[in-house]
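Below is a slice of the complex: some chains, not all, each in place.
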Amino acid sequence: MYRVIVQVKDLDKAPQSIKSVINLYNDLKDVQIEVVFHQSAIRSLVKDSPLENSIMDLINKGIVVVGCMNSINSLNIDSNSLISGIKIVQSGVGEVVRKQSEGWIYLSL
Amino acid sequence: MYRVIVQVKDLDKAPQSIKSVINLYNDLKDVQIEVVFHQSAIRSLVKDSPLENSIMDLINKGIVVVGCMNSINSLNIDSNSLISGIKIVQSGVGEVVRKQSEGWIYLSL
């Protein structure tokens, strides 16, 4: 089974990045995927964002969606405004490095 | 010998990305390189694109140039309009993950 840690940092590219994650999921089949949203892309995880349905689609497929607390604080986002079902980590880049150190394959989108 | 799987996703950065691939090729010398074009960058692989000569230069150096079928379909590109000598895969991101799982080093450009 593949384990893939995906990094999404740019809000303007987030819709295309999510599409690529779905393509990855459909292509690899036997795969565990975690997607880390940080920098401006953290806004994708706010309730009522235009991406809310796409994010829910990821979660419903069993893909782990991660938000970076440093980015949440930096952009003054209220944690209560985040889509539920998201995993929060202190540092998105730290998460990307830790997962790789555990053998996960890295994909930057 | 190094084996490097390169990912190019943005059309506006494709010229600079190709230049970096050539720099990598010249620097590492004993290297096997595969470059996956997906998302908007897939348009780099269309015949008569401004990048056709650069793509042919990669192929002539023995660098494998890969196009993503999901991106081709998504942008309604006619497969017959693609530069010949290109390897087509169903999913560009799937290819990037598979190569890494086989020990290739990853570079995102």
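Each chain carries a letter (A and B) given by its place in the written order, and its residues are counted from 1.
The rule we apply is simple: a residue touches a chain if its C-beta (ideal position, glycine included) is under 8 Å from a C-beta of that chain, and two chains touch if they have at least 3 such contacts.
The structure presented is a predicted model; accordingly, all values stated were derived computationally and were not measured.
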Message: For a quick check: 2 copies are placed, so what copy number does the complete complex reach in this file?
response: 3
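Simple rule for what comes next: only the chains that are shown with their structure count from here on.
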- prompt: In whole angstrom, how far does the Cα centroid of subunit A sit from the Cα centroid of subunit B?
  reply: 25
- line: Listed in rising order, the residues of subunit A that touch subunit B in the complex are 2, 4, 16, 19-21, 23-24, 26-28, 31, 105-109
- line: Interface with subunit A, subunit B side, in the complex: residues 7, 9, 38-40, 70, 74, 90-94, 96-98, 100-101, 106, 108
